[in-house]
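Data first, discussion second: the structure below is written as C-alpha cells.
Only one protein chain is missing; all other protein chains are in place.
For reference, chains read A and B in written order, and residue numbers begin at 1 within each chain.
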Amino acid sequence: MLTRAEFEDPNLLALALRRRPLRRSGEFVIVGLLTLCAAISLLTTALITYVLVSEAATFFQEVSFREFFLDTEWQPLFKPVSFGIWELVAGTANVVFWSMVMALPLGLATAIYLSEYAAPRTRRLLKPMLEALAGVPTVVFAYFAINVITLEVLMPALETVGVDLPVFNSFAASLMLAVMILPTIASISEDAMASVPRDLREAAYGLGSTRLEVAWRVVVPAALSGIVASVLLAIARVVGETMIVAIAAGSTPNLTLSPFETIQTMTGFMLQVGLGDARRGTTDYQSLFAVGMMLFMITLLFNVAATLLVRRFREEYE
Amino acid sequence: MAAVRAHVSLRATGAVARRQFVSRVSRYVLLAASLVGIIVLAYLTYDTLNTGASRLSWDFLNSYPSRFAERAGLRSSILGSAWVMGVTVLLAFPVAIGTAIWIEEFAPKNWLVTAVKLNLANLAGVPSIIYGILGLTIFVRFADLGPSIMAGALTLALMIIPMTVIAAEEAIKQVPQSIRDASLAVGATHWQTVRSHVLPEAMPGIMTGIILAISRAAGETAALIMIGAFTFIAFDNTSVKDDFTTVPIQIYNWTIRPSQQGFQVNASAAIIVLMGAVLTLNLLAALIRERFRRE
Partner (left out) sequence: MDREVPPVPELKVAVPSSMQSGEGGGAIPAMFAATQYLDEEERILKPAEPALFRLSNVNFWYGHKRALADVGLEIPVNKVTALIGPSGCGKSTLIRCLNRMNDLIPGVRVEGLVEYREQDIYAPKIDPVEVRRRIGMVFQKPNPFPKSIYDNVAFGARVNGYKGNMRELVQQSLRQAALLDEVQGDLRKSGLALSGGQQQRLCIARALAVQPDVILMDEPCSALDPIATLKIEDLIRELVKEFTIVIVTHNMQQAARVSDYTAFMLADETGAGSLIEYGHTQEIFTNPKDKRTEDYITGRFG
C-alpha cells in the first residue's frame, strides 16, 4: 500500500510505483509454478504414449503386425505361442455388447423418468441413490458378479433347465458392468434432456401431445447428441474396466459373442500379466504393452468422439 | 347472448384415450426401470451384510493376512490404504489446484489452454490399468521405487489429477466476476485476488471434487495390482518406501480363493469396511456441496 507521503510527493510516488514490478516478479514465480502444474498433465500423456509405444516396439520386433492383427488365436503363455489380438478384442466386444444391451434401455428410461416425469421430491430421492451406485468400487461389483450373480443366482437357475453355465462367464460380468455404467448413461443423458429448452416441450404439449410423446418425439431427439455421448463414455468405461471382467468373465481367450461362455478381455489379459511373474523383455511380458496400446487407442477414440458430441450439443442450446 | 354449443367431446375417446393410457402406463414402466439399478444395489448390500457382518470384529480389523480364513484380517491392508491415500492426496492436491488456477485465471487464451483442457478430459477417461502400466514402467522400474507406497501414490495421483482439476475448474468458474472486480479495483494484483478471494470462495467445490477423487482412488484395484501391490504383507507400514497392500486388493485376493475355504466371508466383511469408507466420503462430499450451494 502507498503511504500518504508517497501520494503527495511525486518523487516518492514514482519510487513507490516502481515497487510494483518487484511484487510482480514474485508473482512471475507463482505463475511459473502454476504453469508447471498444468504441464504435468501434458507430461502424463506424453509418458503414457512413450511407454506404450517404446515397449510395444520391442514386442513388434518379435511378433509381426501380420500375426498380431491377422492371427485368430491369443496364446502367449503356452507353446506354441500365438499372438492374435482378435480373441481379446472379441472378449471386450462381448462384454461391451451385453452390458449395453442391459444398460442402455435402463439408463435411457431412468434419464427420461428423472427429466420428464419425476416430481422434484422423487428426483431428489432417486438421484443420490444413483450417484451412490457410481461410487461403488469395481472390485466390489466383481465380487458380486461371481459370488452372487453366477454362483447363487444364474447357475442354480440354469441348472434346472439343463443348461451348464461355466463359473466364469461373460453374462455375470456384463450384468455388473451394466449396473456400473447405469449412472453414467442416466446422468449425462438426463443433463442433456434437462437442457432441452422448455419452449419445445410446451410447443409439443400445445399441439396435443401426451407426456410420453413429448418425451420420446421431442426431448429425446433434441438431446440425442448428449445421449449418444453418454453411451460412448459408458462404452469407454466398460472397455477399460478390469476387475469385473478379470474376476467374473475368466481368463480363456475366446472368439465369441455368446454371453454364456468363458472369455478374456484385453484388460483381463493385462491384469493376468501384472499378477504373474513374466520377466521384463520376454515376449509375453512385452505383449502387455501391445495390448495396452490397443486398449488406449480404443478408449481414446470413444472419449474423443464423446467430447466432440458434447461440445456440439452445447453449441446447439447455449 | 347464447354460448356456442358443444360440437366436440373433450373427453378422451378413441385414439386419444389409447395414447393417454399408454402415456400413463409409461410412467410406471419408466419408474420401474429407474429402480432396477437401485434394487440390485440394495440386494447386493443385503447379501453382503448377511454374509459378512458376523465376521466383522476388532480381531478381523486388527489381524494380518493368513492362510487360514478365520485368522486372516485387514490390519496391513487398512494401514496400506491409509498410507497410499494420504500420500496420494499430498501429491495430487497442489498439482490439481495449481492446474485449475492456471487454466481459469492465468492461462493465455490460445491453443495451449485448449490443448491442456482437451488433454485433461481425455486423461480422465484413460483406463486405470493403463495408469498401472505407466506406474510399473516409470515409477517401479525406471525410478527404481519398487512396488512401494511411493510408487503406488504417484500412480494414483496421476490417475486422480485430471478429475480433480475438472472439478476445481468448475468451482473456480462459479466464483462471481464481481468478487474479482472488487478485489482488483482496490489495487490487489491478480495473484492476490486469486489467493485471498477466488480460492476461498471456490474451496467447497474444490473439496467436493477432491473427496470424490479420493473415494475413487480408495477403491482402485487394477492400477495397484499392476505395480505389484498384490503381495503378502504381515507388518505395519512405517515409511513410503515400504511394500504395501490395500483393502480392495485384499478383497480381490479373498474373492479369487476357492469358495470352500471360507475366504468369501472375509471378502464380504472387507467389502462392508470399504463400502463404509467410500459411502462416508461420498456423503461428506454431498454435505459440503449442499452446505455451500450457491443459489
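For the reader, a short list of remarks on this structure follows.
The rule is short, and it goes like this: a contact is a pair of C-beta atoms (placed from the backbone, for glycine too) under 8 Å apart; a residue touches a chain by one contact, two chains touch by 3 or more.
For clarity, every value in this text was computed on a predicted model and none was experimentally measured.
Considering A:Thr210, A:Thr242, A:Thr265 or A:Asn303, the position touching the chain not shown turns out to be A:Thr210 (whole complex). The hidden chain makes contact, of the residues A:Ala222, A:Ile235, A:Ile263 or A:Met294, with A:Ala222. Interface residues of chain B facing the missing partner chain: 1-13, 15-17, 19-20. One chain is missing from the display, and on chain A it is touched by residues 119-120, 197, 199-210, 213, 217-218, 221-222, 316.
Here is the rule we use: only the chains that are shown with their structure count from here on.
Per-chain Cα centroids separate chain A from chain B by 13 Å. The residues of chain A lying in touch with chain B in their complex are 1, 23-24, 27, 30-31, 33-38, 40-42, 44-45, 47-48, 51-52, 55, 105-106, 109-110, 112-114, 117-118, 126, 128-133, 135-140, 142-144, 146-148, 151-152, 179, 182-183, 186, 208, 210-213, 233, 236-237, 239-243, 246-247, 267, 270-271, 274-275, 280, 288-289, 292, 295-296, 299-300, 302-304, 306-307. Note for the complex: chain B touches chain A at residues 16, 19-20, 22-23, 26-27, 29-31, 33-34, 36-38, 40-41, 43-44, 47, 94-99, 101-103, 106-107, 115-116, 118-123, 125-130, 132-134, 136-138, 141, 158, 161-162, 165, 187, 189-191, 212, 215-216, 218-222, 225-226, 228, 230, 248, 251-252, 255-256, 259, 264, 267-268, 271, 274-275, 278-279, 281-282, 286.
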